[in-house]
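Here is the structure we will look at, set down as structure tokens.
Here is chain A:
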Amino acid sequence: GPAATPAPTQAPEKPLRVAIVMPSSITDMAFSQGMYEALVKVQQEMGGPSKMEIAYSENMFKVPDAAAAIRDYASQGYDIVIAHGSQYGTSLAQIAPEFPNTTFAWGTATDTFADQGIKNVFAYNPSAEQGGYVLGTIAALMSKTGVLGVCGPVEAGDAKTYVDGFKYGAEQARPGVKVQVTYTGSFSDVSLMAAAAETHIAAGADMLTGSSQSVVGAIGVAKEKGAKWFGQQWDQTSLAPDIVVASQVYDYTSIIKDMIAKRKAGTLGGVAYTLTLANGGLTIKYNDRVPVPPEIKAKADEVIKGIIDGKINPLP
Partner candidate 1 sequence: MPQRSEIKRMLNQVFEAILPILAVPVALIIGALILLLLRANPGVAFTALVQGAVGSTFSVTQTLVKATPLLLVGLGITIAFRGGVINIGGEGQIIVGALSATALALSFSQWPGAILLPLCLLVGTLSGALWGAVPGVLKARLGVNEILSTIMMNAIALQLSNYLLRGPMIDPAEIEAGTRIAQSALLPRQAWLPRLVPQTLLHAGSILALVMAVLVYIFLWRTTIGYRIRAVGLNAQAARYAGIPVPVYQALAITLGGAFAGLAGAVEVMGVQRRMLEGLSGGYGFSGIVAALFGNLHPLGTIPASVLFGGLLVGADKMQRAVQVPSAFVDTLMGLIVLFVVSSRIWAVRRARRRETYE
Partner candidate 2 sequence: MSTQVLGLDGRLPTGQMRIEEMRMVGIVKRFPGVLANDHVDFDVRAGEIHALLGENGAGKTTLMRQLYGLYRPDAGKILINGVEQHFNSPQDAIRAGIGMIHQHFMLVPSLTVVENVALGLKSSRGILLDLDRVEKRVRELSEQYGLKVDPKAYVWQLAVGEQQRVEILKALYRGAALLILDEPTAVLTPQEVEDLFRTLRQMARDGHALIFISHKLHEVLAISDRVTVLRDGRVVGTRPTHETNKSELAQMMVGRPVILQYERPPAQLGEVRLAIENLVVGGDRGHDAVRNVSLEVHAGEIVGLAGVSGNGQRELAEALAGLRPVKSGRILLCGKDITHEPPGARIALGQSYIPEERLRDGTIKQFSVADNLILEDHHKPPFSRKIFLDFNAIREISERLVREYNVKTPSVDTPVKNLSGGNIQKLILARELSRRPKVLIASQPTRGVDIGATEYIHQRLLEQRQAGTAILLISEDLDEIRALSDRIAVIYEGEIVGIVDGPSATAEQLGLMMAGVREGGQHHLEKIRL
């Protein structure tokens, strides 16, 4: 949807107030940073802090703390309160009815609690497997060794769907390709993640990917050893410009803008967004410094198109 065009003639409008509660930090190069930066981007588009005010609470990995924060923002009159963590759902379902004039957004999730009669909650969920499939395709075709390494944190959430898509995409693009998957059991253990990347490389992998904030460790190793990297959740090129081939980037700007628009139009919730390649919620970002051979790029575009058209199912 288009961004709300401000009425130029009216008296100074009160800024839109948006608050977000996140389980990790706004600089995690992954889940939370994705949402936070999207908000900042929308803010800039709208004309800065005078038009849109952003408040955030980061590292709210304890659900009661997050619940308190959500409630606090709502009672302070924030227009939109984003509960950016699937674990916040139960609390949100209790808080949302108390503040019927507030818009809540919850992700990653697919439930807007409409069945509970709640009307002011949006939900959003990335179809991480889609980009996973695309990146898997590119990695498989670019690999010289035919071995790909995946550095997973915990086999759950979008980490799992991404990995499943990546693996499936790779196998479809190049039968016989070997996709090695490891999990460290932690979202934050950078050092073990680095060791996982080392292990993949030692076992022949020349294309690596992974998910969660701890992959920065793996990227460091890939850089040192000259393996290529595929990013997930956030464009990780800046960390290692010479080896990041492409990243699947979660782009929340469109859904944020859409929620704002819907709110202006009087709809406070009830929509479950899915971030997909089709709606631009997911994008594949290439890094110019690591060129992808044209034929592979073409293949990737084809795959993207297939997914958008629904001809390709990114999960087995």
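By definition in this document, contacts are C-beta pairs under 8 Å (C-beta built on N, C-alpha and C of every residue); 3 or more make two chains touch, one makes a residue touch a chain; residues count from 1.
Keep in mind how these were chosen: all candidates are chains of the complex that A comes from, given by their letters.
Being a predicted model, the structure only gives us computed values, none of them experimental.
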*All of 1 or 2 belong to the same complex as chain A; which of them touches it?*
1
*Which residues of chain A touch candidate 1 in their complex?*
23, 25, 55-65, 67-69, 71-73, 86-87, 90-91, 94, 98, 108-111, 125, 127, 154-158, 160-161, 185-186, 315
